[in-house]
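The other protein chains are all here in position, but one chain of the complex has been omitted.
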């Protein structure tokens, strides 16, 4: 089971499972097996030895508990793992055992296994982001012309349509997904340098073994080992962090729209989800909580990856170790946040009537910008702005409809008569341009 | 087992065990049981009901896996736990079941359980810091007069004694321990407010139940629930973060002293610890790696706790959830770093001869400050500084002993003759004042 | 002027002015002057020399631009400053010039000057927090019995009073202030160790000079120099960071209450403040923006202070330098956030009617907890919770008053008749206990 009681709440099991101890051990064994195969490919060791090693490299033959216990004193898990692997191989062939871990250092195995974990886990996050983007795109299409209040500084502002808001969610989610894809592709590189990155112990076989190892693991082979140049991993961490920020922004919007006084959209009620142990009426926005929590946690994890970068000389002290839990954790919470918001957007309850009601309840004030703009063309910027600002004050103070206040100012009516004013402040006035805008955004991503 | 293969490397099991799922469940049940008892104490429910609840509140009767699975959809672990607890109580007494979780909200249970976890785990960290401080104090006493190079900006500088360096470690470790003790004492408060912090559903019993709950759990009762005022926990997080920084500073010093070119101190070799899977000659400073990694990770965890603080209204969305994994993780890595450095300092291999050799190999240059200071009294600051700087350049460039270069400058010898110069640059010149200084520091903490 | 166009928006000039270049130079000169005086006190140098140095130590005689330009190549500002100071002293007395900066290293001056900056700036922050706490206390007193919706997970929840909310703000602000006071008192220590912390060049005068320096500057004298033990400063940084978090929490509450759909409280409108360049009707919550921005920025600044802690050996490389801009920035934004929220709370517009309207508009649902609790006593927890949950669903779905739905359930009415139900759900039901709670909190801080 997960390490924490709430692991399943904050994570996506399809992502997190690649980081569980048994999977971790298997990935490290996969690297050892691929290394032996690659060395056979390069003619350094015999194919039979490679076969023996590959056959011994099955995680079910190893005790995670025992490896963890020994890792605590050895300093990492590869040292006991190689010892065990060697023993298993030796049972079959003493000679083959001599070819275990040939030319590699522990960090080669740990880093390459991490890369394999990322190769399996991160695409799941990408797919989930794709689901979230698709759901946002569907909302954008469906509600391209649905008028609602825009809100700035947490205050009611000029009207928008819900489609524009959802298009913004989609657009940013797509960028987040694309950014992760690029960063992942750059991070999918073999780590193989031996003790100090020179592969000296492999002599002239070094580059052939490297190339074969890359081919075997379907990973790129970088020009140099990157034992203390961690930027590729950090770039991926950054992309994940940005994705959490984007998901957190969507979640915050959803949660704010779901407030009892707003009620314009909310996470779909699910039996047994989001209840309260004290308040029977509650329907808590659990998905938003998950995504906002991830957006709060990701910056600290990214900053740790950045802080760990100045690693000393050929292999570092402490900086490398700081990464071990942090990057997996970041992948996991990004996966959990993506899953939560994909589901929330796919099943979002949109209250179109309430959007219109809230807009109408604002008494016309959200149209102050458009009125001021129209007046500016006739009477100049400063007077127009001042006059509209004054009308807004009167409207708020006296609770009168903004339009009525405007229409009672002869200087205003002299420029824009009541009929034109009515047209300016219609909630549906923007429908056409809003649809065009939404379609433009969707088309940009082929989501149209 | 731990969630990660290297959990035992980075953590102290005596600290971490309080955060394991089963312990976590037990603490939450302890809070439910204490609440029932407190409500009986306050005359709100019958003592028999409280007894039934207490008897059902044993973690071994609950499946962590099942609770975790339900927590994922419910939004937290208390909802399924209370459901299970109610069912268990009901088996004995249907009436008693009605008194389960009376007046509480999920967050009351989760937060108070966390406080109990901290109450058990953090004092272990404090004791380990005490061990580390004691070990540093012993080094300070033993080496109060052991001369060695001081180093600033990673350059050789004026001499110190190893005792002074160790006294600095001790002094800072004691402050770290004290700071944690104070912060913990302030964080040991009951969380009990019901749905929105008013305990409204308990009516006039509210304050009596609160007081009794505090007494039962041996926790303070704050004037208000702190569902969205998280500063006490954050203060503790800060104190833990500062401790990691201090341990990281000591670890970095140890690792730098252990470099092959310096070799003045090193972690004691332990069979099977710190080896390399590629280099048979290696003896890696594993404890330092653990503590430095903690010092790199702690800032991100502390910053997350701070970022989570602006929680909305009466109970927050996402901010609270961001804390769940983060504060326990911080306690765990502080525990691991403290354990690593306590052991490293207790068994530190100090190479007194090498300290003296490195000092002597510096050719007298570390004494430039003391010589310049002595000359300043005679010839004024600027000329003295310039003359000594020049002699240092000549000494470095020509590889001549600094003292010889100084002694060959008639203007210098006119003020300080060779004999006086010799006395100034003796490695043991500071012995007396160093001892006094060390004792002063030790006495400050009663470590003398 | 400030370094940025918006410096006056985010900062409090009464705090920030202590960090301006000219003030900074003066504090460094103050340390040099106090050092000379202390050395005269200790009989190390002549009182006349000290007087000459003190007289030359007036910032208006120095060019900040020139010092800054030379600091860029020298590596710090003290090196050129001491050169200038020496030249100024030399104009009067060549002999006195030899006593400038006696026994000190640059870091002694920079760190002690920083401590003096903190000594002047931080108490201003404390006073402003006190103002904010007083304003919150006044709100708590005035509105102890003013009913309003509680809100959890950004959803409407059981009712509270506004006084309880304000009491929570006050309580946390007082803790923030107290924590800063304690941390500041611990950070007000002289830094004086010379090149490597041993004060070796002062010989037997060392401790007398240290003591006199502390007395002259009214700072404590720690047992050891703290060139690479930065925990006191970091503790202060943490306390400031926690204060920003608390202010951010209050600001978020205020901003959420000020939403157009809620309108229960808002920052007082000020002519020319919070307008919009596009929307004449807007009244933006500028103070909340300032405090929330500080709460978002502080965690990164605190984490930097923590990350900088592992400084090498006797004086560090890079870690120390990382602090230079960061701690002042943190003091400044905390000052700005405190000022913004003190003013916002002092002039907060509270809309008592709207609070009641929103509560009433919730159709009785906020009382679900209290009804469920009352029913639990009669029919047991699970059935009571289920029945009330169901009634809440019906009420929401059909838009009927919650009370009517409840009263239409014969099983409920069998236990609690309509009259009792009415009493349970009265907004003013909690008035007495709320007032007692508020007074309890205020009394705790003598704010009653």
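In this document, chain identifiers A, B and C correspond to the written order of the chains, with residue numbering beginning at 1 in each.
Note that contacts are C-beta pairs under 8 Å (C-beta built on N, C-alpha and C of every residue); 3 or more make two chains touch, one makes a residue touch a chain.
A quick note: this is a predicted structure, and the numbers were derived from the prediction, not measured.
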item	value
Touching partners, among the displayed chains, of the absent chain	A, B, C
Hidden partner chain, touching residue among A:86, A:117, A:276 or A:358	A:86
Chain not shown: contacting residue from C:47, C:75, C:432 or C:448	C:75
Residue among C:64, C:221 or C:436 that touches the chain left out of view	C:64
Residue among A:59, A:164, A:290 or A:333 touching the omitted chain	A:164
From A:133, A:279, A:306 or A:362, residue that would touch the chain that is not displayed	A:306
Absent-chain interface as seen on chain B, which is shown	149, 151-158, 255-256, 258-262, 275-276, 278-285, 289, 299-300, 303, 307, 358, 362, 365-366, 368-369, 372, 385-386, 388-389, 392, 395-396, 402
Missing-chain contacts mapped onto chain C	1-10, 21, 24-25, 64-65, 67-79, 82, 101, 104-106, 109, 194-195, 201, 248, 251, 255, 270, 272-279, 284-286, 288-297, 299-301, 303-304, 307-308, 317-319, 321-322, 324-326, 328-329
Hidden partner chain, residues of chain A it touches	86, 90, 94-95, 97-103, 105, 150-154, 157-160, 164-165, 167-168, 171-172, 175-176, 179, 194-198, 200-204, 206, 223-224, 227-232, 234-235, 238-239, 241-242, 244-246, 248-249, 251-253, 256, 292, 295-296, 298-300, 302-304, 306-307, 309-317, 369-370, 372-374, 376-377, 379-382, 384, 429-430, 433-434, 437, 440-441, 444
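The rule we apply is simple: only the chains that are shown with their structure count from here on.
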item	value
Approximate Å spacing (C-alpha centroids) for the pair chain A, chain C	32
Distance from chain C to chain B - Cα centre to Cα centre, in angstrom	24
Per-residue overlap in chain C, given as positions that touch at least 2 other chains	151-154, 157-158, 256, 299-300, 303, 307, 369, 372
